[in-house]
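Notes to accompany the following structure.
Yeah, one chain of the complex is gone here, protein chain that is, but the others are all in their spots.
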Amino acid sequence: MGILPFVAELGLIDHHCHGVLRTDSARPEFESLLLEADAVSPLGGSFFDSAVGFAVRRWCAPLLDLPRHASADEYLERRNSLHIAEVSRTFLMASGIHTFLVDGGFQPDRLLSAAELAGLGGGVAHEIVRLEVLAETLRPSVSPSEFVDLVRSRLASSSAVGAKSVAAYRIGLGLPGVRPADAEVERAVAAWSSGRLEDPVVITWLAWEALDAGLPLQFHVGYGDSDLDLHQCDPSLLTPFLRATAALGVPVLLLHNYPFHRQAGYLAQVFPHVFCDLGLATHGLGHQASRVFAEALEIVPYGKFLFSSDAFALPELYYLGAMLFRRALSDFLADGLRSDAFVEDDAHRIARLIASENASRVYKL
Amino acid sequence: MGILPFVAELGLIDHHCHGVLRTDSARPEFESLLLEADAVSPLGGSFFDSAVGFAVRRWCAPLLDLPRHASADEYLERRNSLHIAEVSRTFLMASGIHTFLVDGGFQPDRLLSAAELAGLGGGVAHEIVRLEVLAETLRPSVSPSEFVDLVRSRLASSSAVGAKSVAAYRIGLGLPGVRPADAEVERAVAAWSSGRLEDPVVITWLAWEALDAGLPLQFHVGYGDSDLDLHQCDPSLLTPFLRATAALGVPVLLLHNYPFHRQAGYLAQVFPHVFCDLGLATHGLGHQASRVFAEALEIVPYGKFLFSSDAFALPELYYLGAMLFRRALSDFLADGLRSDAFVEDDAHRIARLIASENASRVYKL
Partner (left out) sequence: MGILPFVAELGLIDHHCHGVLRTDSARPEFESLLLEADAVSPLGGSFFDSAVGFAVRRWCAPLLDLPRHASADEYLERRNSLHIAEVSRTFLMASGIHTFLVDGGFQPDRLLSAAELAGLGGGVAHEIVRLEVLAETLRPSVSPSEFVDLVRSRLASSSAVGAKSVAAYRIGLGLPGVRPADAEVERAVAAWSSGRLEDPVVITWLAWEALDAGLPLQFHVGYGDSDLDLHQCDPSLLTPFLRATAALGVPVLLLHNYPFHRQAGYLAQVFPHVFCDLGLATHGLGHQASRVFAEALEIVPYGKFLFSSDAFALPELYYLGAMLFRRALSDFLADGLRSDAFVEDDAHRIARLIASENASRVYKL
């Protein structure tokens, strides 16, 4: 079950990730950042007793010169004896990611910027603009009609290579299949003067504006933290929106998707502008990632699937996301080669598409 | 991973399929017919880079005297150098299907009829009447009350062995658990004078009428083209309808079901008149079909699961549907034999049930 050499050597584009922490983490913080829970619960025991927790001990420990399967305490002691920038550099370099598409919209004060991240990782970074954060930042200082124009011009002149919507966390994915009229948007903006944006008209409008600006549009889908209602994050709820936006010809990217990864594959197959990944669920599943990765590839054309780590805060998650992605891709291809489903040339092409070529094409990198 | 000999030799009843094209296909049409997308997208690359695309190159090429894994262009060049009837005959004969239950209601002008199909395939064909098409055909020439009587008499005197509802594409599967009254139906029919039927009362009523006429009733469920909203096609949305119709004792057949095949298995287990298959998802998953097939058989009694190809337009899909079904069934049975879950006699009986005996019993063939 080693990794096929040509997969091990692939350079990766991580089309959805975040910064890493500027500081060390004590055990409670480290554990809570491994998973999507707010904190470890005394009712349920240590998060090191989880798929991702075991993956840290197995795969990350050796990069810090510890034996495989070092204990959690040994691991954190060693980690905190090093400079955090050195730890981050180690894991980022080991990931083999050469291009980072960074959503810097969540907790920017605690995290390295995209440029700092790329510097440590020896790669290049591009920004993904988080639509709701952009709106929340601009709203307090302008009138509703100014707001509409301002968002529009910011997106039109943005240096970002894509946009991201967290509609899943705010209103669910049941966006309507019609574009909100400007007057309707202004009324909704007027009713929201500041603070957390939860208005469905404004959130829907932001998504349309991103596409109008030609920005590939990412949606958080499925698995995430306890802020979301998972049944509202089924990607097939986006169907009316996807049907309405297909003619624009601007890519829409469904992130994570677990446990709706089969639904995402369906959407990526039937809509010309839709793409998907497994994001967060790759490192989150640890040694079981390969099975779900194979499921995610059941019906999606291989030109429609991308790599992302969704790494956040802990640099280990870059390394685990990339390494477990390589293992899963390698397992998928090795299984296909073994059963004579395709030949070596095909396997190489599939690997290149998913590792970076699809992302290059979608984001015009 | 060969196919068990007794599975390879099974004669199949394909309880849900369509005609094949009368004409050759150029590459864009061929690619789009491999999947459920309307067309290949320049954003996403060739559909030959998909599970079903690789399956065509691997499994269909040798039947046209090409090497395994011939390129897409080689394959299409060779295919179009032959007469389409010869191509169709080759794949139909190789499928080992001896009985075709044909839904001829979609694009009949482009496709061979059921009788022509059976002729090429060396088998027999029976018709499945597509309820919404029947209604759309009859509606323009009659009054609402005549319409009700006419549909009823047509179904009562139909030579079809079953009926099919595409409620999934028109209104979703949340049919009510009560039978629409005739007066309500007439009002709904009056409000719909012609064209595409999308009225929930009429569509629900058609389903009841089919059962009243003693016709086993197929529902499209799950995975299909971009006309449907996948979350509206979860078969468990049919629960009120299934509960209300159980006492009629007429079979209801859930087609495809992916990615809700586990839900379909549940319904087939708990409702005496419900059956299911994996249809379209068999050829659609290519070399990964066996895993999903095993999932589909988790809780369904083996007397409740059927084979279908859902082949449409391309004769390759008959062959791939049948061959991948045999592989998946063989893998399922071989795994059970290897783990001593059942013995050889049991495996033979399960195989016969699923390949043809369940269909014979359900459709009284």
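Annotations
By letter and in written order, the chains are A and B; residue numbering begins at 1 in each of them.
FYI, a residue touches a chain if its C-beta (ideal position, glycine included) is under 8 Å from a C-beta of that chain, and two chains touch if they have at least 3 such contacts.
A quick note: this is a predicted structure, and the numbers were derived from the prediction, not measured.
Residue A:Gly284 is the one among A:Gly284, A:Pro315 or A:Gly336 that touches the chain missing from this view.
For the chain left out of this panel, the touching residue among B:Phe47, B:Tyr75 or B:Phe275 is B:Phe275. Note on the undisplayed chain: of the listed residues A:Leu230, A:Leu248, A:Ala294 or A:Leu337, the one touching it is A:Leu230. By the touch criterion stated above, the residues of subunit A touching the omitted chain are 1, 35-39, 41, 43-47, 49-51, 53-55, 57-58, 68-69, 223, 225-226, 228-231, 258-259, 281, 284-288, 291-292. Even with one chain removed from view, subunit B keeps its contact list with that chain: residues 234, 236-237, 239-240, 243, 249, 251, 262-263, 266-273, 275, 294-295, 297-304, 335-336, 339-343, 346, 349-350, 353, 358, 361-362.
Heads up, the rule we're going with is that only the chains that are shown with their structure count from here on.
With angles rounded to a multiple of 5, the C-alpha fit of subunit A against subunit B returns 120 degrees of rotation.
With centres defined as mean CA coordinates, subunit B is found 36 Å away from subunit A.
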